[in-house]
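This is the structure, below, for whatever I ask next.
Yeah, one chain of the complex is gone here, protein chain that is, but the others are all in their spots.
Now for chain A:
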Amino acid sequence: MFFRKKYPPFWEEYLSHFKNDSKKTFSEIRFVILDTETTGLNIKHDKILSIGAIAVKNESINVADSFECFVKQAIFDKNTVEIHGIRKYDSQKIAEEKAIQDFLKFIKNAVLVGHHINFDIEMLNNSLSKMGVPKLKNILLDTGNLHKKTLLDTTDHHFSLDELIKMYKITPHDRHNALGDAMITAQLFLKITKKLSKNNTLSIAYLKRPAKHIGLI
């Protein structure tokens, strides 16, 4: 009863980063902007093809602190190759378990940021549960929600990444490559937080709060 379930070492190591997680100022926080490429949009049946992630700290995107991996597939759907350009037998591919472990090692206790991040997180959590470990513990931020907080747009519209790229004038290099999309999302994150910082003191609590609740609390 009193014994906590014993988890594999990679998970224990991941958890260890959350101990003594002291309060940091906004510029000290390490954000990891991530994107996954998947075989489709069905969380139950589709698989992760690749993960791309890049860190932002002190208002800078840090290229040295980035992550990219391609996952070996048991089932291969040639229809999606056209979109993401990941072929069946790419030499750099690694097994899914290894990919997830490497990814945890990379993110540590960073605040995770993504565009409509819940989908990516559910995909990752699915893989984690197959490996017999709980869900990700990181704080999550969604650039879709952050954009709404800028009050540039008061409609209930869900903006696609392409729409926001256009709105924020970001050059769309390497679109539909996980790290490429993560990079674009990172630029979006910098631009949005810069806007938000004008009228607010940025804190995680503030960024996490859904856009709609502003003024109601």
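Keep this in mind: contacts are C-beta pairs under 8 Å (C-beta built on N, C-alpha and C of every residue); 3 or more make two chains touch, one makes a residue touch a chain; residues count from 1.
The criterion applied here is as follows: contacts and distances are computed from a predicted model.
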Not-shown chain resolves in UniProt (candidates "Carbohydrate ABC transporter permease", "ATP synthase subunit I", "Nucleotidyltransferase" or "Diguanylate cyclase") to "Nucleotidyltransferase"
Considering the complete complex, of A:29, A:54, A:71 or A:141, the missing chain is touched by A:54
The listed residue (A:47, A:93 or A:191) that touches the chain absent from the view is A:191
Missing-chain contact, candidates A:6, A:23 or A:169, resolves to A:169
Had the left-out chain been drawn, it would touch chain A at residues 52, 54, 59-64, 66-68, 169, 171, 173-174, 177, 179-180, 183, 186-187, 190-191, 194
